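I have a structure I would like to understand better, so I am pasting it below and will then ask my questions one at a time.
What you see is the complex with one protein chain gone and the rest in place.
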Amino acid sequence: MMGSGALKTRSIRLFLGFLVVLLAILVTGAADQFSVHAQTGDAFAETTTYGPAPKLTAADYPSFAGVNARIAVWIFAQLHLWFAAFVLSVPIFVFIIEAIGMRTRDKRFDDMAYEFIKISITAYSLTAILGGLLLFSLIIFYPHLFTYLSTIFSGSMFYYALLFFAESAVLYLYYYGWHWLQGGLRKWVHLTLGLLLNAVGTTLMFLANSWLTFMMSPAGVNAAGVFSGDEWAAIHNFLWNPINIHRFVANIAYGGSIVGAYAAFKFLTATSAREKAHYDWMGYNANFIAICALLPLPFAGYYLAAEIYAYSQQMGITLMGGIFAWLFIIQAVLIGTLFLSANYYLWCGMGRSEGAKRYTKYIKYIAVVLVAAFLVWFTPHTLVLTNAELKSLGGPHHSILGPLGIMPAKNTAVNVMIIFTFLSFLYYRRSNKIATVSWAQTGNILQVALFTAGIANILFLGIYHGYYTNTVYKVAASIPQVVTTFMVITGSLLIESFIYRGSRDVGPLKWGHIPERAQYALFLLAVAFTWLMGLMGYIRSGIRQHWHVVDIMRDASPDAFTPTLGYAANVVSIAAIIFLAMVIFVFWIAQIGSTRTLPAGYWKE
Amino acid sequence: MSLKGKLSIFAVALAICCGGFLLLDIALMNMQGLSLIFEK
Partner (left out) sequence: MRTFLSVVVFTLMTIGFFAGYSNYGIPQIEPAPPQTDEEIDLSSMNMEQFVALGERIFSGKGTCTLCHNNLGRAPMLDAIGTNTQARLDDPRYAGGATDAESYLIESLLEPSAYVVAGFGKAGTSDTESPMPSTEGGSIALSEPEMTAVVAYLQDNGGLEITVEIPTDVGSGEAAEATEPGEPRPAFDTFEDLSDEFACEACHTITEEAGDVGPNLAGIGAARDRDYLRRALLDPNAEIAEGFEEGLMPDDLGKQLYATELEIMVDFLSQLK
């Protein structure tokens, strides 16, 4: 305990003042630095001439025996990305859970938030290690590319490195000070540290994102690759914000799935009913986080693809209509897996409440719709046919099923999957509640009407525009589809909140009362997510094909070829296995940290 | 509530929602410089 009451308050005020000053310095200092840099950049450009992007030959790429440079960089980059996604997302939902705990004064939330940060703490250093490995391998194997990029991004790379001081400082204070900064004002300080951790982490991600999006959609350089001196222009290139949004949302979903896998494992190996209940609850929350972020994710991805198209129609068409098109069929299989697992887990979880029996009869219909939507999503547009098949089909596409392979059908399928997943979630929430308002039945009718109208609208937009209009209309129709989904979700949440105002619980939720196979749904979620991220990472990099920086700096390395999808899938699989092994290590370390062995007779009396 | 009562509430609510969504569709397509119904 610190000294007297007066001293304690003074110390807290001092500490707070220090924090505010530190924040002020960071914010204004950083902004200052950027503007100074921009000014210096202009002056710099006058005195320092930047050269064009180098034209490389195969001899410019160092190699040493036994190491395939391209695969090494690929795997290091992907491992780094997986860990980075994990450590960026955990603070997001830990912050939210801590805030909920503070609001409800329910200590279980605080404990769960602490547990999430505890199991991920080793992951931070692994992220940094892998980042270092990636950096070294880029310098060793792609020195000219790295020199070119670091000349342009000298400022952001330098501050990126410095920012890790802030990240570490805040993280350690946040984690190690968790039980110290409890109660009253201290808890607010602690929450602020959580917010800072997120701010720093997000900034780090945004900076790194700009380097890789520059490689796809360069800005601030002319056609020969000569840098204009304006680093900010290079940073906020065309694809920067689409990637920022997509990664931010995807990270949350991903982090939720990884901690869900942790909870699932602990559930299966729990020895007491209390432990089982605790990890069941944790798994539910993790799945909830993953679903919340999974619902808007397809749109973040769609927006990214739309922006790629807007930037370069060639790149866009190669992505979705050319050699990478089949890759998106694999993606469809994976996303279908994600949605089905998440739903399956929710359905299994309904057994925690007696009141669920009212709704279990609807589950099979949701399952049928989800599978049907998945099949549509997974239908390709162009098939590889023999001549006889071509003749009997009358062309390379089937007249009715062919349009299922293009975007209006895909968008219809995903919007339907999202709405029905949300419906599963509604049933889950309702299962333990009994509405007490007099107009509950009318409310239900309103809900049914809203869902029916929304789904009908989505189907209309998809079928009419998919079969009867041209490409411009087909793409444009996706906007009203997604807004419809959003309206259905927000509208029905609003109606639900009114219907269940003052509702009664059927009974206490029986945490722990869930079949073991449901935990495998959580494992499936984590593994499928990981593999999907690996696949998408390959696409993002592969779409550049034989360019280091698209249209500006050619990749002349011996490994510049774009591999077949099978090859890419194999590399992703190997990397995924390595990653998951490392994650197991991270979780194991977290456990042994609190394990005590009492060796009898070892220590002197 | 009788079945007729429920159906009439449903019909009214459905009509309102469908109308709302249709307006939404038209607005969003117009914002992109297109009409809802395809015209060459």
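By written order: A and B. Residues from 1 in each chain.
The definition used in the following text is that a residue touches a chain if its C-beta (ideal position, glycine included) is under 8 Å from a C-beta of that chain, and two chains touch if they have at least 3 such contacts.
This structure is a prediction, so every number in the text was calculated from the model and none was measured.
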Which residue of A:78, A:156, A:287 or A:318 touches the chain not shown here: A:318
Among A:199, A:334 or A:539, residue touching the chain not depicted: A:334
Of A:223, A:273, A:368 or A:434, the residue in touch with the unshown chain: A:223
Residue numbers in chain A that touch the chain omitted from display: 223, 265, 268-269, 310, 312-314, 317-318, 321-323, 326, 329-330, 333-334, 384, 386-388, 390-391, 470-472, 475-476, 520, 523-524, 527-528, 531, 545-547, 550-551, 554-555, 560-566, 568-570, 572-573, 576-577, 580
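The rule we apply is simple: only the chains that are shown with their structure count from here on.
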Chain centre separation (chain A, chain B; CA means) in Å: 34
Complex contacts: residues of chain A adjacent to chain B: 441-442, 445-446, 448-450, 452-454, 456-457, 461, 465, 468-470, 472-473, 476-477, 479-480, 483-484, 487
Footprint of chain A on chain B - complex, ascending: 1, 6, 9-10, 13-14, 16-18, 20-22, 24-25, 28-29, 32, 34, 38
